[in-house]
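As structure tokens, the structure follows; a few thoughts come after it.
Every protein chain except one is present and positioned as in the full complex.
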């Protein structure tokens, strides 16, 4: 069993912990938290040993009934690999500590590529992660772009990608970030950072991205346009999506036209936390104008799509299986992943 | 086994179906839908026989891969009791049909009291529902008010209630209703209909209610103020809440101060659809000013709190058990209801 | 003086009335309303004769202190031209009435092209509107697209346009329409109707458009991408925008990155109703990738940009001046239009 520590039990960390816990070849040796919170109670309910950043604060946890197993260094001693899910920019500072404990480590897309020197997407470059010590799983948006671009590129060649990301303003559980009533260009300048970030995984892709933020909480919505290198039909593109283990079609018959209805559907399906680990491509939107100008809308669940990528990254780094499709299949099956 | 049909498989109906399905003494004989939709697929996934309003539309369902068991009259033939969860105002029109099939029936709070002649809350008047043919389960807001008012009234006497309901604008899966950026007085006039509606369950309570709508999707927030008939302490009120099987305390230690954080917590707990069947009273808000002026905030999950009431109503009408606490315990246990 | 009646004194109609009233060569002979409302009081405050759809309802207006001048047919008798600003789809039904009174008429973009047989944008085809009896002013989004596409096409040639419209969910004064927390694809299919609508004005343009709706109230945000027929620099594009009387640059120095800050700025400038009659192009966003791939963000004030187009349309139809630039200059000056 691969022993996994999760440093940072927040939006991503708590999902990675549950996904690790569900795998046949992995176990959670601990999760960490800096302050008492609703999530700290959840860690206790789940039975994950809870480690805290500053052991001097043990009382502030225990006084409200939260059990503490030790400090973060105690946690690292029990692990083979650590998933750093601390807030963006903080993860980098933890690298020295992970090296001190001789640990393999995974960072999230909020850190720069340089923190690990390798940016990961299980559908694109799993093999290159085999046995690596340090890996960065790219952000939710980059993950969503890499999946579809790579899959189409493999079949038809992609000569140019233009993508607009309409991003959610706040995670569903957040109360501080806005906006309340604004469309915010983030950034105003073009391109956004997403294009270059895709190139950390797929260096040969020519891509221009734009991004804005709107007052919603669930899913980023991508407009993806690709110039294709060979003639394609709509049906061929739909087939690529249907056969991909990390992309799903939002079927016309469901009548779903939005992010809210999509969340309701995930919730009704019984998905834990309404999580959509797959890219959700709206079937009716997939369009080939002429023969080489491809368009589609895809919803990317910002809290979930990278979770399964973290699991595959762990397996690759620990040499669990050399076959990306096998790893993806194990990960998906363990989560009870069923098609949309 | 009590055979239950659910007429209207939407926001409330789909939850009632799952709750019925979880009970040891009940089974779902069918659910109904008027049009193909994401929820129709879910009914199929769950294995609930799906009946449709207009059998002439069978093809429109089957063409998108949704199995149909028959029309609504077919469904009613298999049932002992029907839960009407059709949109407000529609339920009344179905009464003749239910009478025709000699069925016991439950309506929701969107219908007037007169439709059944009896308005139900399991903590207040379960005994009066024993063996009844027709019952109306009061609305989510009225349910939330009845629980706390009755519980406090039983111990201290309540001489006056003033309550303000800050209501969510749309259910989470909705995309049409607003507002986007407005506080809407609904109604502008005082009192709102909620006070009189409480009196359909608790006729002796003196109550004035006000209501407004805001652009959120999860939970109504109630400001409840009560003039007490006897001196009380904060601790005594907290005890009443803690001991009540349908009220929960949002603990200070969780750091939860909002509806969004509360939903995240319910989701993290693994509650199906993040459902909060209990009234969620913010521990820190419970305040007794002087000795007889009580205040609190409570969050009422508009999609969920009436679901468990429907189950108890079924059991009372079918003479399942004469003891309200026993029925509530069975219902809660079957749902895996654990304290907040 | 051109005598103008405005049929429908709502979001667009009340702005057209004020703009007509400000022109040196036009006057408002009447505005219409179907029900007493805040806007009916405003018509009285402004001194615009108020006509009502159903004269039998005169009392419901007068009882709340609103003066009524007569019914709509009375209004039409006083006019040379009528601006129909009734809700989309209603305008078409009024055509027979306008013909009966031998009136020139303008419809808004909510009506189909066929209602008038001519779709208007003052920067694109003013000359073709001279002396016409019936004109349709295209919608706010189409107006915004036509301005920039035509201006760039005139200089560099435009071989392909791709545009995404991120639309506001509700007007600022609306309380019923949502969504509250969703990104809605509207439509899910690609292309949206905007591309073909641009072609009613600029038939030779190759354009694909996509649209979605988000929970905001002020401005649609356009992502506009154009393949150019000749090499261009960013500075050349900025010059085209600066010199255009109906496009404005949102300057980097203002720090404005959103629709909300833009509205605040318009409000601070003293613009009536914070109206932005010009397309608002974010200076920093204007980008030429390579030499022929142009990108920009533009905000389109859905309540205002067509208002000035209506004024120019009136002037063209009444043969006020044959020169589009002269008409635009008169319109702008009368409104006190100063650059952003």
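Note that the chains are named A, B and C in the order they appear, and that numbering of residues resets to 1 at the start of each chain.
In the analysis below, a residue touches a chain if its C-beta (ideal position, glycine included) is under 8 Å from a C-beta of that chain, and two chains touch if they have at least 3 such contacts.
Everything quoted here is computed from the prediction, not taken from an experiment.
Engineer: Looking at the full complex, which residue from A:94, A:141 or A:217 touches the chain that isn't shown here?
Structural biologist: Spelled out, the listed residue whose C-beta touches the missing chain is A:217.
Engineer: Touching the absent chain in the whole complex: find that residue among B:223, B:238 or B:329.
Structural biologist: B:223
Engineer: Which residue from B:19, B:124, B:148 or B:182 sits in contact with the chain not drawn here?
Structural biologist: Of all options in B:19, B:124, B:148 or B:182, contact with the hidden chain holds for B:182.
Engineer: Can you name the residues of subunit C that touch the chain not displayed here?
Structural biologist: Interface with the chain not displayed, on the subunit C side: 14, 35-39, 41-42, 45, 64-66, 172-175, 180-181, 217, 251-258, 260-261, 263-265, 267-270, 272-274.
Engineer: On subunit B, what residues meet the omitted chain?
Structural biologist: 162, 164, 166, 179, 181-191, 208, 210, 212, 214-219, 221, 223, 225, 257-261, 282, 284-285, 287, 289, 293, 295-297, 299
Engineer: Of the residues in subunit A, which ones touch the absent chain?
Structural biologist: That gives, for subunit A, the contact residues 168-170, 172, 174-182, 184, 215-217.
The definition used in the following text is that only the chains that are shown with their structure count from here on.
Engineer: Most contacts: which chain pair?
Structural biologist: If you count contacting C-beta pairs, the leading pair is A-C.
Engineer: Quick one: how far do you have to rotate subunit A to sit on subunit C, C-alpha fit, nearest 5 degrees?
Structural biologist: C-alpha superposition angle, subunit A on subunit C: 180 degrees.
Engineer: What is the distance in Å between the mean C-alpha positions of subunit A and subunit C?
Structural biologist: From the centre of subunit A to the centre of subunit C is 42 Å.
Engineer: Nearest whole angstrom, what separates the Cα centre of subunit B from the Cα centre of subunit C?
Structural biologist: 46
Engineer: Residues of subunit C touching 2+ other chains?
Structural biologist: Residue numbers touching two or more other chains: 179, 181-182, 184, 215-217.
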